[in-house]
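Okay, structure first, notes after.
What you see is the complex with one protein chain gone and the rest in place.
We just call them A and B in the order they show up, numbering each chain from 1.
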Amino acid sequence: MLRLDSVHAGYGQIEVLRGVQLNVERGEIVTLIGANGAGKSTTLLAVSGIVHVRSGTISFEGKSLAGLRSHEVTSLGIAHVPEGRRIFKSLTVLENLRMGAFQRHDNPGIAQDIEKVFSLFPVLGERKRQLGGTLSGGEQQMLAIGRAVLARPRLLLLDEPSLGLAPLVTQTIFSVVRELNAKEGTTVLLVEQNARLALDTASRGYVLEIGRVVAEGPSRQLLTDPRVIEAYLGEA
Amino acid sequence: MSADRGIRDRALHAARLVLLVLLVSSPLVWLKLERAGDETRDRLAFNWERASGLLHALPWILLVLGAGAALGFFLSRFKGAIASAGDRVRQEARKLAATRPRRAALVALPFVLLVLFPFLPPHLSKESQLSVQNYTNVVVFITIYATLAVGLNITVGQAGLLVLGYAAFYEIGAYSYAIIAQPERGEHGLVLAIPLAIVASATLGLVVGLPSLRLRGDYLALVTLGFGETLRYVIRNLEDLTGGEMGLSIPDRAKPPTLMLSSYALDRQLSVLVGTSILLALCISTTARIQRSRVGRAWLAIREDELAANCMGIASRYYKLLAFVLSAIWAGLAGVAYAGQVGFVSPKSFEFDESILILSMVVLGGMGRIGGAILGAVLLYTLKWVLQDKFSEYTDYKNLVLGAIMILLMVFRPQGLLGSAQLAQELKGEEASAPPPAAAPALSQGAAP
Partner (left out) sequence: MSEDFQAFLSNLPQAIANGLVRGSIYALIALGYTMVYGILGMINFAHGEIYMIGSYAGIIAVAALSTLGLGGMGGPLSLAVVLVLSMAFAMLVSGSIGFTVERIAYRPIRGAPVLSPLISAIGMSIFLMHFVMVAQGKDYKQFPIPLHDKLVVTVIKIGTPSLGSWWPEGSVELTLLDLLTLAAAFGLMVGLYVFVNKTKLGTAMRAVAQDKTMAGLLGIDIDKVISVTFVTGAILAAAAGVLITIRLSQTFYTAGYIAGMMAFTSAVLGGIGNIPGAVLGGLVLGLAEDITSTYPGGSDWKVVVSFVVLLACLMFLPRGLLGERVGERA
């Protein structure tokens, strides 16, 4: 479904991705783990057309994403929940969700999906007229995911959804991600610092290090890989 | 292959934009409002003259377009050869200008020639005096504008503070001289005018600079513009002192002394030329010295990142004020020179246009570059003079051209003609957000699959 072929990309003079090779099949949850600064976020940004790809190709459902701008990538069915949530602080919860459905014009369907998000995250329904900036960190993450769901994506890119959240909130969010994958068939590419949680959720994983994939395989296999255990799972 | 496509895409994009501009401007270009005799309203008419004018100009336009296309083709064909030739020229130039005195001499040489020209004996004959007088006039103005551009470059280029109302400082210098030269105030000359202009413009620099310390770049631009406008209104309204709209003439006794070389009129101009050349030389040498000093480095730091500069212990407020005051003083002195040259001052000579002209000089030459400011002054004053005196039917196009130059420069070459690549980077910026902190890699190098 999503395929990255020796992708090189970076910022200004600095090259961050040095030939990333990665693919995600329909219906999977795949995780991308790695240390801080390895280039995980940059990989997702390259898919979304925000970071310029210097060489290599990225394709989605067989179509090349080269030269597309971020809103055009979105219109192909990819939703990206970036690092740090980036909720519109002075828009209400409802308006934030509606922005997620910006490219859709089926108003009844949008209303239905908003109700669906409220049933997944009831707390958002209680706060729907509140400004985004007044939400707590966990609520903002829920809103960010809900907003992405409103686009009815076939592929969901999630960047560190657990960052800075209490374990209980993290569990809620991850169970919703699993539910979206199981019930709606949404394919997920999950970037996580918390490698154990990520590998528990995903069926396959990639390990990224200074801009290259250095290990990959089914989650069970990575969980037992001594190098992965030493570097990312620690003694936990 | 893909490069060709890039060129084709760009050409298409440019063509689309040109078409858009032609379309959007058409109501104002092709329809004209005209009033016959004593009618009370304007009638609408198709602008036939413009249409026929365009028809006549069509061969020229096609010629220019064709030449442009040919040049573009040529440049893209021989890109490599041209680049290497450019490199060679640059290398030679660098060798030639290896030391600072040599560099200074290279910059000064054309000016010295320009300035000395009217003094050469053959020109002192009666017949050629009129044309020499015209020539001298142009050179005097070039030196005045070069002083202004170098002065404005201190704030805009070196310290990164966009000052839009620079003509205000120029104006206050000119009025300082004109006011004390009035008969009822004793017809004082330059001896008093120069110190007074320095004090007045420096004070105005402080007055404008102080509130500006707290303002962001765009507000600063607006406030300096507002100060300029306000000063003009004040001068216009204080009629007893300034003569209001009518302006002030400088009586002969208060004018700059003459050199007594030839006829009276030329003589006066030659003495002004000597004065403005000295002024320009002083301005360039002190400004260059300051730019290389600690002060210049502090300005650079402030321009690049004021917050960081403050953290490094640079008292940015002090240095910004200093930039304002120095910049103002040069304009004040240029104002004295202007009043001495023209013998008459009025608010009309210091309108917004004037500030824009000087700013364009700095931007065209390359912000932060003294040589750039001078080059900009020479080019744009020449343009202004050519449009005013040689092709006077096109005078109206002067500001049109200036505006277009500013836009095109910012889009295609923000560093100006002489600016460095580093400045270009600084002015183009990056859309990217701040980088997150990097951490050491965790897996060993040998782990690659």
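Some points to look at:
One rule holds for everything that comes next: contacts are C-beta pairs under 8 Å (C-beta built on N, C-alpha and C of every residue); 3 or more make two chains touch, one makes a residue touch a chain.
Since we're looking at a predicted model, the values are computed, not measured.
Interface note: of B:104, B:215 or B:379, the residue touching the hidden chain in the full complex is B:215. Per the touch definition above, the residue from A:26, A:52, A:69 or A:220 contacting the chain not shown is A:69. In the full complex, subunit A touches the hidden chain at residues 48, 50, 69-71, 74-75, 79-80, 82, 84, 86, 88-91, 95, 98-100, 102-103, 147, 151. Mapped onto subunit B, the interface with the missing chain covers residues 17, 20-21, 23-25, 27-29, 31-33, 35, 40-44, 160, 162, 164, 211, 214-219, 221-223, 225-227, 229-230, 233-234, 237, 352, 356, 359, 363, 367, 396-400, 402-407, 409-411, 414, 426-431, 433.
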